[in-house]
Each structure stands twice: as C-alpha cells, then as structure tokens.
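Here the complex is missing one protein chain, while the rest keep their positions.
Up next is subunit A:
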Amino acid sequence: MDPDATFTLPSLLCEEDDSSLDHQVKIKVSQPRSDDDQYIRSLIERETQSNDSSCVICDDESTKNWFKCARLDAVNWIFSTREIWGFHFRTAYLSLTYFDRFNSRRVIDDGKEWAIELLGIACLSLAAKMEEQIVPSLSHFKAQGYIFESSVIQRMELMVLTTLEWKMCGITPFAYLHHFFSKISDECDCNEVLVSKAIGFVLDFSKEVNLMDHRPSVVAIAAVLLACDDQLTRNTLECKIGVVSSLYSLEKECIYNCYILLKELETKKNNTPDLNSFDLLRNNWSKSSNIGIKRKLTYNGFEQKCPVQKISRRL
C-alpha cells in the first residue's frame, strides 16, 4: 500500500492479498469520497432490512444467568480461536451476531453447555467462511470440553443457516470505523491509539451485550466518539454527530445511550482487577509488536492478523 495513501474507504474495492497487513497503520485523513458516503448510507439502510429483534423467550432468572455465563464462555472461546487462526476481529464479531440471532429464535435448554459450545463453533466457522481467505477444516476447531465430529458441526452449521434464513451477510461496526473516524476527526487527533481504543470498546461491548439490541452503525459511532472523548454530554455528542451526514437516519437517542453503555462497560472493567483476555489483547495492540508475531493494525479493517504459518506451531 502506498504509504501516502489517503484515507478513503477501502471497502469499495476488493482486495486479493494481505500485503497491506505488513504496513503500519497510518491515518491521514482526507476528504472522504462521496462514493464512501453513499456506500455507508447503503450499509446503514441494509441494517434496517434485517430487522431481527431480540426477544426474551425466558424470564426465569436462573435460566437467564445460566445463558449469560454460557454465552460468555462461547465468546471467550470465539475470541481465543480467532487469535489462534489470525481471523479478523470482524469475523469474531460476525459470529457473535449469528450466535445472538440464533438464540433469539431458538432456545437451548438449561445445562446444555455442549449445545452452546457447538453453536459457537458453527457460528465461527460460518463467519470465517464469509470473511476469511483461509478457513480451517472443522476438525481444527477445538472445543473446550467436548469433541464434536465434523459431521455434527456441519449439521449445526445447516441449522444455523436455516434458522437465520441464510441471511449471513452481517454488517459489523468494523465496516464503519474508518468512515466515522474520518468524519469527526478534524476535531480530534485520529491516531492508532484511538483506533485501537475504539476497536477495544466494540469488542468489550460484544462480550457483554446482546448484539441484536444495537445497530452496528450505532455501536461504531458510539465507540469512535468514546475513543475521542469520554466526557461528552448529550448536547456535545449531538453537536459532534450533527456533521456526519451519513448518520442522519440514526436516532441520536440510540447513539447517546450506546455511548453511555460503552462508557459504563469500560468503567466496570477498569474497576475489576483481573485482566481478562481482552485487556491483554488490547495491550498488545498499543505496543506495536511483541511475542515475535507481527501484530499490526491494518488499514483495511483495522484488524490484526497473525501470519498463517504460525498456526501449526500454536496448535
């Protein structure tokens, strides 16, 4: 990638290789092309077309808690497997949207942790097939407590596909981060640290919250705003997003609520002493590289990726 490349949305182009992964993120904000605006608007519009809404099927507290824990385990498995395979963050996030959408339509009974694990595997495998260039075969997805045959995972994949009505083209907040940073960054010094921060917020959010309750574009703009400034009031926030024309169709109220939610999640996390894997991950992003693996944020998706040849050694 041309080191002087200006900051335009790469999404409009298809990329065939990973060469851009070897370059440091360099954010140089230029006027985004009008094409980008149009594209972002079409993305936001497509979000509304898949208006799944989460529906609580069970209001029994213990079941809810059980599910929350099981989900957290699945999330942790998905993120650690993402790291092993060097998948993009958006792949992990996408798999969680499949996971949450599935659970809004079907209920997995209490105590069936294995079913949740199987679901997590199927969702990640499907997301990888949608997003990644290299997808490991099913037998390489190692669950924590159970061994699933490939055919069982494939059955689960089919079940997820039909339950989600084959609508697999999920939009994630990562599709928007570039654009939103470029839009509000004349007031804020946009750099690698801020980008990593925003990614971290999105990931922390995905860990805790049912992803069907918030639109990806809302999560993205809230994370970008929080990364730039954690002291926004409702008024200052509305002021900032007022300049982003592609956001007109989004409700300011939703954005503000999401901003507050992200902020609360961060406060909660900072008050919890033990570092979880997310904190570790995040620490890794800000130091540009360590443990011998290039961990660099890429321009095209802001995501880190381990070289594929590392895989065999790590497994």
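We adopt the following convention: a contact is a pair of C-beta atoms (placed from the backbone, for glycine too) under 8 Å apart; a residue touches a chain by one contact, two chains touch by 3 or more; residues count from 1.
Heads up, the rule we're going with is that contacts and distances are computed from a predicted model.
S.K.: According to its UniProt entry, is the unseen chain "Cyclin-dependent kinase E-1", "RAB guanine nucleotide exchange factor (GEF) 1", "DNA primase large subunit C-terminal domain-containing protein" or "Methyltransferase HEMK2"?
M.R.: So, among "Cyclin-dependent kinase E-1", "RAB guanine nucleotide exchange factor (GEF) 1", "DNA primase large subunit C-terminal domain-containing protein" or "Methyltransferase HEMK2", the name matching the hidden chain's UniProt entry is "Cyclin-dependent kinase E-1".
S.K.: Write down which of A:Ala70, A:Leu96, A:Ile153 or A:Leu177 is the residue touching the left-out chain.
M.R.: Result: among the candidates, A:Ile153 touches the missing chain.
S.K.: Which of these touches the unseen chain: A:Leu126, A:Leu177, A:Ile199 or A:Leu262?
M.R.: Of the candidates A:Leu126, A:Leu177, A:Ile199 or A:Leu262, A:Leu126 is in touch with the missing chain.
S.K.: Looking at the full complex, which residue from A:Met168, A:Val209 or A:Leu265 touches the chain that isn't shown here?
M.R.: Residue touching the absent chain, from the options given: A:Met168.
S.K.: Which residue numbers on subunit A touch the omitted chain?
M.R.: Touching the chain left out of view, subunit A contributes residues 10-17, 19, 39, 42, 45, 49, 51-53, 55, 57, 103-109, 112, 115, 118, 125-126, 129-133, 135, 137-139, 150-159, 161-163, 165-169, 175.
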